[in-house]
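All protein chains but one are shown at their positions in the complex.
Going by the order they are written in, the chains are A, B and C; count residues from 1 in each one.
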Amino acid sequence: MSQARTSVARPSSSLQPFRLAEGGIVDRSRVLLYSFDGAPLQGHLGDTLASALLASGVRLTGRSFKYHRPRGILSAGSEEPSALVELRRGDRREANTRATVAELYDGLVAQSQNRWPSLRYDAMAINQVFAPLFVAGFYYKTFMWPAALWERLYEPAIRRAAGLGRAAGGPDPDHYEKLTAFADVLVIGGGASGLAAALAAARAGERVILCDEQAHPGGRAIDDGRMVGGRPALDGVLETLAELSSDPRVRILPRTTVFGVYDGRTYGAVERVADHVAVPPADVPRQRLWRIIAKRAVLAAGATERGIIFADNDRPGVMLAGAVRSYIHRYGVLPGRRAVVFTNNDDGMTTARALATAGGHVVAVVDARSVSAASAATAPAPPPEGEHLLGAVVVRALGGTEVSGALVRLASGEERTIACDLIAVSGGWSPNLHLSTHLGGKPAWDDAIAAFRPGEALPPGMTAVGRAAGVFAAADRPYAITPMWQVPPAAAKGWRKPKAFVDLQHDVTDEDIQLAAREGFDHAEHLKRYTTLGMATDQGRTSALPGIAVLSAHTGRSLPETGLTTARPPYTPVSIGALAGTARGAHFRPVRRPPTYAWARQCGASFVETGLWLRAAYFPEPGDRDWYTAARREVEAVRTAVGISDVSTLGKIDVRGRDAAAFLDRIYCNTMSSLAIGRVRYGVMLREDGIVLDDGTAARFSDGHFVVTTTTANAARVMQHLEVCHQTLWPALDVTLASVTDHWAQIAIAGPRARDLLARVVDRPFDIANTAFLYMAAAEVGVCGGTPARLFRVSFSGELGFELAVPARFGQALMERLLVVGADLGVRPYGAEALGILRIEKGHVAGAELNGTTTAADLGLGGLMSRKKEYIGRLLAERPGLVAADRQVLVGLRPADRSARIRSGAHLVARNAKADAASDIGYVTSAAQSPTLGHAIALALMARGRERHGEIVRAVSPLTGEDVEVEVTSPVFYDPEGARLRG
Amino acid sequence: MRIPCPHCGERSLEEFTYLGPANPARAVPEAGRSALPAAGLDEAVTSTYLRDNLPGWVTGIWYHALGCRSVLLVERHATTHEIAGARLARARGVAPVARTGIGDA
Amino acid sequence: MADANEPLRPATAWQDALEIGDFTATPIEGRTTLLLAVGPASERDVRRVLADRLGLDLPQQCRAVTSAGVTLASIGPGKWLAIADAVEAVPSARRLADVLAGTLADLPASLVDVSDGYAALRLSGEATRDVLMRLVPVDVDRAAFSDGAVAATHMEHVGVILIRTDAADGFELLAPRSFAVSLAGSIETAARTVAASRRFAG
Partner (left out) sequence: MQRYSIVSLVREALRGHVGWRPAWRQAEPKPEYDYVVVGGGGHGLATAYYLASRYGKARIAVVEKGLIGSGNVGRNTTIVRSNYLLPGNIPFYELSMKLWEGLEADLNYNAMVSQRGVLNLYHSDAQRDAYIRRGNAMLMHGVDATLLDADAVRRKLPFLDIDNARFPIKGGLLQRRGGTVRHDAVAWGYARAADQRGVDIIERCEVTGIRREAGRVTGIETARGFIAARNVGLACAGNSSRVAALADLRLPIESYALQAFVSEALKPFIDCVVTFGAGHFYISQSDKGGLVFGGDLDTYNSYAQRGNLPVIEDVAECGMALMPRLGRVRLLRHWGGIMDMTMDGSPIIDRTPVEGLWLNAGWCYGGFKATPASGLVFAHLMATAAPHEAARAYRLDRFATGHAIDEKGMGPHPQLH
């Protein structure tokens, strides 16, 4: 095996001094202009921002979280902890974007984060002076006195320092989508192993989805630029991709990260559809969420390299050795000209050779292994030039904003400074096992690779292959490692001792870990939470293992015993937009439109959300002062002439079968079996705990056919209740249930002229005379010359009232027809506001009273509760707490001073009581200005309310600054005898 | 999570509504009998409010609300969320236990 | 004053047909849909009677069969939709209902007119499966969802019924009428996205 496509360190242009003349999968003919911190730069198609910056010689990319230390590019992939930038501007600004995965596009704008005033001169670097104070957990120990200063002084100061980048300036202008896909095999990762797995599955005729998080699948086959069978590995990758792409049962998703494993072989993946262009074209989503349901999954996610901890190991120019190869082979960029390679395993040697072949100068290979360990491995020979220092370590990186040298301690103990601009570090590779643990599996320690690999219990259907499985050794190239986690620090102690970083993003040092352990936080999970190790955007991909290695060295517990902390989704951070898809703004939830919606919109109605429904609230007319002017007009129409309203949103359930009546008897607390055919009865359903579930009507059309109505809010819940009761409690009852809410448009016709209006549309010979079609009657009729309809004589408003139902497609036409034919009767449409006022005037309960804590008796409906049969809720309704004498029951209120208003939500106290908890005797559930009575009215729940009719109490609302005297009354304000209904 | 509805086949979680355990205390009364245990209040309190709620295999009542609207009895492991099978609560002849059809889970 | 007896004009559930790229959605208005519910004990009898007297096939679970101009689609245990496309809506609903009711008169089966409960849409074109991936969480691949397959599932948490009407990417979608306009918007968005994404991917 030898290096492919040898390149020479000849700058391809003076603007990209570190760009190799050849090699990589970048397209040198395509020059892309971009800017970093305002400086204009250029790169090529196929670059990431990181590779382009390196090509241009830019290494300082940001400042660290706590100490504001200069930071550069550590890796070449999604594990990057350090090179985070703000990408794009304004509403498209993306904070904390890893430069190593941000694909370059023409016009890209990036800015460094967490620095002031500039990246090179960051005033906040002063924090480093106080570093000895800012140790792990320091804030738990101070800022306690005086307590009042926390919110005013300390916390604002801490918060100013919080975070790295800034969120976007405004609403996200791009859009997203979600979809569901099914596969026989999901291959996670498109490296050599993943491609091989996909190919095998495809050839076996299986449906395959292959996801790779990078723009170009190939994984290390590309990064390592190796030759396979005398040909560049890339050629093999391209051939495999070509074969896979030609198979219609295979879907290849580049730029797609599988981020989580969920129950039921469900995988979450996010595809970055258009992040590689400046702005997604119209209708192209920025990203899409894939829910993938796969019978099998192959985890071929490769491995992540980690560094070795030494002093000032965070200097820009300290880079993972494998990343150095990626920059050379994938992007055609030489990350440094004079390199020191520091390794504890064979893989470092591969990097040294790659550097040398690409024209870099490898000054020294610092091999931490002893002579014997290193020679025992059949490692590739170190490059000819430069020194191979066995048993040596890099003690410290030298330089300020960039590496300028390495302090090396030789096997002899002698320390030597070697000038260099790049320190390539390999501390070994850790399999990307995260997805294997999302359902609770535990990783297993593998001494041979000095890392954890996926354990025994993988998620159902998942297997791991290749480097993700911890298989690093190809037949011709074993992988030998002698663990070395941390270089023993120089003895120097004191106020400004150099720092050795474990977690670059959270500025967690080896000493922080030791301190935490001293303070008792010596379990990996405690340690993580106390120091924030591994809690940054990279989730410790490169730092977790070195971190627990430091801990294990401190506690003397072995690494497998110390263990990793729990990995959680997402594998890499996922934008919230992708998880939300199209659901935002007006599309947050679907809209449910009543049959007359379009007509009401034309009328200029104002709408109100009720669940997902949009109902007409009121119908304004020119000159109206406010909504109440319109609502009052509508109420008056109902009280004096006739009003019509679309009440189709009420739930309607068709109940049929031989046992329909018996079934309803068990559902309602009152009896339905005694209902005569052609009649309607009001009914109340209880929950199993005896509290009211819902109220409505049941109409009987034949022996075995009822139509039940529910409140709008509870329609789905009641339908479910009926289904569940039937299917689990009484499956043998012959009952079938069908929701017909959407089938019927139902229009309420109410008012003294309601019958006159109705007579004009109901087909002869049906007789709607008072004597023929009684209050609470129901019938199937025809309207407007043959349209089938159901007619109910019911009233929510307290007036003579009907509800007329026609198939939904005719709802709008019926509404319009009624308005036309009833014009001379003074007919008006009325909306939900008027409906609300009418029902309060009449003392009918609604959502505010059916609030899930009231019994039928509380609402004055106790008389309905049958004593002669069993029904749901009967037994538990008898519990002492539900029948106590001091329960709050429904009353009416009117202001003592009739000009005063009553606030819904006000509490009730006795006339002379203080407005405090001890005096609280109830609260106002619904309130309205009654146009009919000319003053405010309200319904309330009040302790011993039925004994208090006539009493004066106060409705107090300290929240809104109101306190009014009210008289307790019956809840029925209007026509208590019900004469009008029956007229 | 995916539930193998005996009618619809395997479907994802969001189509279903969980309604509580089908533990013995909430046993499905025989056809035609009342919803209420004859023993009275104590038993009603127990069956309505008290739960075993132990880890391990549980039989839950699920409603396929956004599907065929069947009520199902689903055997599921409360800790691993593994699903052994589901059958229609309303026994239709011989209630088949639907398996996921893809092996162990 | 308008003639009160002039027949009411039906409103459409959807707006216009939609044609975007390789995807077409065509509203089907005015059809008759009945919900047929059959108790478990009488399923065999009902099947036989329907076959003998009307030449109708009562399909197995999750299947739809069209015979004698009527489609029967299984949507739940013991539940089928009987669908007849018709020109004059109302009489035909009556007719189908009458015929079925007459046929099943002595059997414990119930029929409910739900014609206006469902709004139906015919989906066709090569992009249909891509559009559906974005809208319903069921596998509509031909191998998993063949000609005549029925799924009661959801779109944006709204219960819908999807039927594959032909092997060449033809589907019918039945959605609650009150949601039709809203869901049509989602369908349009999905179709636009599919078309634009295809162009973008080149």
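The rule is short, and it goes like this: a residue touches a chain if its C-beta (ideal position, glycine included) is under 8 Å from a C-beta of that chain, and two chains touch if they have at least 3 such contacts.
Fair warning: this is a prediction, and the values are worked out from it, not measured in the lab.
Put simply, the hidden chain is in touch with A, B once you look at the whole complex. Set against the missing chain, the residues A:T240, A:S930 or A:S957 yield one that touches it, A:S957.
When the whole complex is considered, the residue among A:G107, A:G400 or A:G440 that touches the unshown chain is A:G440. Touch with the chain omitted from the figure is made, among A:R120, A:K141 or A:R898, by A:K141.
From the set A:H361, A:H388 or A:R529, the residue in touch with the chain omitted from the display is A:R529, counting the whole complex.
One chain is missing from the display, and on chain A it is touched by residues 65, 91-96, 132-133, 135, 138-145, 147, 150-151, 155, 158-160, 162-172, 174, 176, 178, 260, 262-263, 266, 268, 289, 291, 438-440, 493-495, 511, 515, 518-521, 523, 525-526, 529-530, 532, 536-537, 539, 566, 568-570, 573-577, 579-581, 583-589, 591, 608-609, 687-691, 847-848, 851-853, 876, 879-883, 903-907, 915-917, 919-920, 923-924, 926, 956-960.
If you put the missing chain back, the residues of chain B touching it would be 1, 12-14, 17-21, 42, 45-46, 48-55, 58, 60, 62, 76, 78-81.
Quick note on the criterion: only the chains that are shown with their structure count from here on.
Computed from the mean C-alpha positions, the centre of chain A lies at a distance of 28 Å from the centre of chain B. One inter-chain figure worth recording: chain A and chain C are separated by 33 Å, centre to centre, where each centre is the mean of the chain's CA atoms. Across the assembly, chain B contributes residues 12, 65, 69-70, 88, 90 that each touch 2 or more other chains. In chain A, 180, 291, 293 are the positions where the chain touches two or more neighbouring chains simultaneously.
The touching residues of chain B, counted against chain A in their complex, run 1-3, 10, 12-13, 17, 19, 28-29, 31-36, 40-41, 44-45, 48, 61, 63, 65, 69-71, 80-83, 88-91, 102-105. Residues of chain B touching chain C in their complex: 6-9, 11-12, 14-15, 65-70, 88, 90, 92-93. Those residues of chain C that touch chain B in the shared complex are 40, 61-62, 75-79, 137-138, 151-154, 157-159.
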